[in-house]
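Input: a single structure, listed below in structure tokens.
Of the protein chains in this complex, all but one are displayed in their positions.
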Amino acid sequence: MNKLKILSKSIWVFHFASAACNNCDIEILDVLTPRFDVERFGVKLVGSIKHADAMLVSGMMNRKGAEFLKDLYDQAPKPLAVIAFGSCASSMGMFKVSYNRVIPVDEIIPVTAYIPGCPPRPEAIIDGIVKVVKKLRGEI
Amino acid sequence: MNIFLPIIFNLIVAFVLFITPDWKKPLKVIAPILAFANIVIGVYLLFNPNIPEKYTAWILWDNLTKLVFFFIGFFGLVLSIYSAGFIKKKLNKYFSYFFLTLASAYGIILSANWIVLIIFWGISGITLYLMMQFNSGANLAAKKTLIILGGSDSFLILGVAVLYRLTGSFGILSSTWSMIAFVCIAAAAFAKAGNMPFHIWIPDCADKAPPPVTAFMPASLDKLLGIYLLARIFSIITIPPVVKISVMLIGSITIICAVFMALTQHTAKKLLSYHAISQVGYMVLGIGTGNPLGIAGGLFHMINNSIYKSCLFLGTGQVEKVSKTDHLDKLGGLAKYLPITFTSMLIASFAISGLPPLNGFFSKWLIYQGVLAATAEQYPFLSILCLLAALFGSALTLASFMKLMHALFLGAKKYPKGAEKKFKEKFSLVFPQIILALSCIVLGVFAFDLFIKPMYGNLTLTGLWHPKMAMLLIVVGLVLGALIFLISRIKIRRVKGFAGGEGLRPDMHISGADFYEGIENGQPFKFIYGLAEKKLFDLYEVLKAMAFYVIKLLRYLHNGVLTNYLSWILAGGVIILVVIWFM
Amino acid sequence: MKTIFYFLVFPGFLFALIVGMVASYIERKVTARVQWRVGPPILQPWYDLLKLFTKESVVPENAHLLTFLATPVLFMVSATLVAMYAGMAFFFPDAAFQGDLIVIVYLLTIPPICLILAGAASANPLASLGASREIKLVLSYELVFWMTIAVIWVKTGGELSLVNIMNKPPVMYSYSGGIASVLALFVMQAKLGRVPFDIAEAETEIMAGAYIEYSGPLLGFFKMGQYILLATLPFFISSIFWGGVNVFKYVALLVIVILVENTNPRLKVKQCLKLFWFILFPLSLVALILAVVGL
Partner (left out) sequence: MINKVKDILQGKIIKWEEKSSKRHYIEIDKKDLRSAAELLFRKLELRFCIATGLDNVKNMEVLYHFSDDKTGVVYSLRVFTDRDKGKIPSIADIIKGATWIEREMRELLGIEFTGAADTSRLLLDPTWPEGVYPLRKDYEYGRKEPRGEDSCRRPNIKIEELTKNGKKTKIIPIGPYHPLQEEPEFFELMVQGEKVIDLNINLGYNHRGIEKIAEGKHWDQVTFLVERICGICSCSHPYAYVNAVEDLLGLEIPLRAKYVRTVIAELERIHSHLLWLGLAGHFLGYNTVWMWAWKYRETVLDLCEQISGNRNHYAMMRIGGVRKDIFNSEIDGMKEKAASLVPILDLFKGAVIDDPVIHARTKNIGVLSKEEAINYCVTGPTARPSGLDQDIRKIDILNGAYQLIEWDVIVCQNGDIFDKTVCRVLEMYESVKIITQCLDKLKGLKEGNIWEEVREIPPGEGIGRYEAPRGEVWHYVRSDGGNTPVRHKIRAPSYMNVLSNELAAVGGDVSDAAITLAAVDPCYCCTERMQAVENGNVKYNWEELLRLSEEKTKRLRGELK
């Protein structure tokens, strides 16, 4: 039984917002709501990292937040998919000159997928989820 | 062997120990051995009772006696082991009182004569007073205990006197109904067992006395004796239904009130002591039904309660021994360091909350059926209310024990490194707990074979409950769980706790002590608890206050001025004259 | 051997689990429809469970390992026992025993206790808070629950057996029974931990309460227990109040649970206590008096 295949059927998402502008976070919630409804794919938002199968990281990593990212990644039960969400998380975007920045997400923890956009449109998010699912199943 | 042997043996042991010097090390071994010898004698006598012909009139030897007879020896053994590990100073005196208590307990249950019973009854009260003094600072509580128990003795004497008028003999014989005799003797039984309204000595005693003493007397022997007396009086007097229902109501009120008090206590021993009271309520309720089912339940509950309650007290003693406090706010997270104490206390607290398939459930189950049977006979509504009080009481019991277990053993509290050494469990303290906790399970699962069949033969139950099957299924389920664990090849990894990302800090430990803060501070409970805190429900304190008030009044009159006395005398004389005139 | 079959396969573990998963699917689907969504596929509960069992388990450093591991299993086992006893009375009346009513009601308190201990053993402040809320919730509804059971006793003449209760005319068609059955719905909602009584889990307040530290298979055991309870409780309530169970009654009860869940916000612990002790308890007392009078 392929563990990741099962995982792809039921992805419980923990949302880690580092220094984000809120839009990514709002759009994450948005895909749960009636128009987009990702519960169709078994996606659910959970409050505790211990229940998570995927960690959505949004926003740029600032000095106070980056520390916790590593911690939370360690605390999560594996296998765990990490999704860098939005431009800031993917590449630090316009905050690359901020004095409070640290290093990008993918240099702290391994990232499974990037969903770019500022913020990513819900369609892009769903596309990202589908790609994560495919990747977990080994189709990509 | 002679039936008097247990009494004589214990009396001799008590006397010898009293005059021997305080050899600590040998005494620690000898005392448990003596207690073991005692139970060996007891078990032998249980199967081969040898009652000399000429004393048959003086000895009671029926099922009730046998039951209590065995358990007195049992608790003697278990608690002597624990006491040997716990008590530090004046061991010879302590064990002397200990065996004296055993002797008096045997005396009470064996005697078929009220006078003998009263003498032993008094002795057991005094030994408790003496044993409580082994903790410094227990003087006041000991005094209170002695006054209340002594007071109840006088009730007992009064009751016996009335019975003597009715039957013309001091033998424990069946008699016609007498309200005064019943009330007096029941009051003595209630005081000994700690039923409301004579419960007030138990919290003070438990708070101040050493835990093995609390476990030995108020938690086990006093319950056995008090309920024994109540059961005895129920067996010799035919009780009218009104009195039965009143006894049941007193029992249910005790259950609910005491458990509500227990819910909000902030020290472990006080919390347990209120449970010691509330559990008496169940026994009284069971016996109060007056039908065989209820009485069987009450008696079985008496045994069970003594077992798990002493287990709980012993566990608390262990906790107090290592952490030097029993204040719930200051404790937590001890399960790691005291695993055996934790497990046995957990079992005992499940048993006291009446979770199937443990012994507490079985005896409560009998009591409920007894009460249900009683509803068919008289006062259905009130009986149902009693039943509900008992049922809800066990939910409340559960709640307060969850609080206790959480506050003592679980939660996020961390201890510094090296605490393992400090918090070590001692064999002599742990062993009795294991025995008691195992008895909880064994008596629960094999209740039919061990209790019902020998005592009642074929008791007809309206509801059957197969603890053996349930136990089997639970074991099957646990095995199943373990199998699933193994099949799915689960890896277990220890990580930091999750509290939103930030590290857990010492001040984030939520203590069980605050569990019922909401109830405590919500109306109308705040008002009632406020009154309870002022000791307005404490008969002893109220009477004491009244006595002081009267004395103050007298003192005001007694001011030492001669003319005042003269005028009082004059006024008295005039009143007497007037009264005589109109007669 | 037969008993073990009852326990593991038919009306016990396997059966209850499957029914529970279907019920859970119905719950999620109907919730989704109420919220203008499509909802998950029918096998979603199964996927969730399977996934949980393929994941690793993480245990907090400071937790008490044995309690932490044992409580989820006990949770599931006790839920299964309830399912078995309730199911046996319905499917195998001959094998059922006298007085299973009290036993079932008592067994129903074990899952919350496991949850409380689990929360307490997690060494997490939020889990402790969840545990404390759960026990307060138990305290609140237990009184009313016993009162409703007492109404049944009075109406059926002290009957303690599920089989006999089901064979008598349904309790709910009387004044007292009607009130009691409505109260039992409240209790059922609370026992299932559904909104407005999901205070112990309260995701947005204390994350997941007592479940917060549980992961992988351990959480899976809890989930299984929850599915089994979801299957059993409506069954039980229906059989004691509505005079037996059939698919319609069962689904009707389930729909009531779902609708209440979706049309109410969460209560606070204190409000919950107040609701049960000061509003529903007097009502249940009225029901009991009516029952004793014979209405």
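For clarity, chains are labelled A, B and C in written order, and residue numbers in each chain start from 1.
What we mean here is this: a residue touches a chain if its C-beta (ideal position, glycine included) is under 8 Å from a C-beta of that chain, and two chains touch if they have at least 3 such contacts.
Predicted, not measured: the structure shown is a model, and the values here were computed from it.
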| item | value |
| --- | --- |
| Interface partners of the hidden chain - shown chains only, full complex considered | A, B, C |
| Contacting the left-out chain in the complete assembly, out of C:A210, C:V269 or C:L288 | C:V269 |
| Touching the absent chain when the full complex is considered, from C:P60, C:P112 or C:P196 | C:P196 |
| From A:L7, A:A54, A:V102 or A:I129, residue that would touch the chain that is not displayed | A:V102 |
| Contact footprint on subunit B, counting only the chain that is left out | 329, 499-503, 505-511, 513-518, 521 |
| Subunit C, residues in touch with the chain not shown (by the definition above) | 31, 34-37, 125-126, 129, 132-133, 195-196, 198-199, 202-207, 262-271 |
| Residues in subunit A touching the chain absent from view | 14-27, 29-30, 33-35, 45-47, 49, 59-60, 62-68, 72, 91-102, 118-119, 121 |
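What we mean here is this: only the chains that are shown with their structure count from here on.
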| item | value |
| --- | --- |
| Separation of subunit B from subunit C, taking each centre as the mean of its C-alpha atoms, in whole Å | 34 |
| Residues within subunit C bordering two or more other chains | 54, 56-58, 207, 212-213, 216 |
| Touching two or more other chains - residue numbers and ranges from subunit A | 48, 50, 75, 77 |
| Contacting residues of subunit B [partner subunit A, same complex] | 493, 495-496, 498, 501-502 |
| Contacting residues of subunit C [partner subunit A, same complex] | 28, 32, 35-41, 43-44, 47-48, 50-51, 54-58, 203-204, 207-208, 211-216, 219 |
| Interfacial residue positions of subunit A with respect to subunit C in the complex | 1, 3, 6-7, 9-10, 33-34, 37, 39-40, 42, 46-48, 50-51, 53, 75-79 |
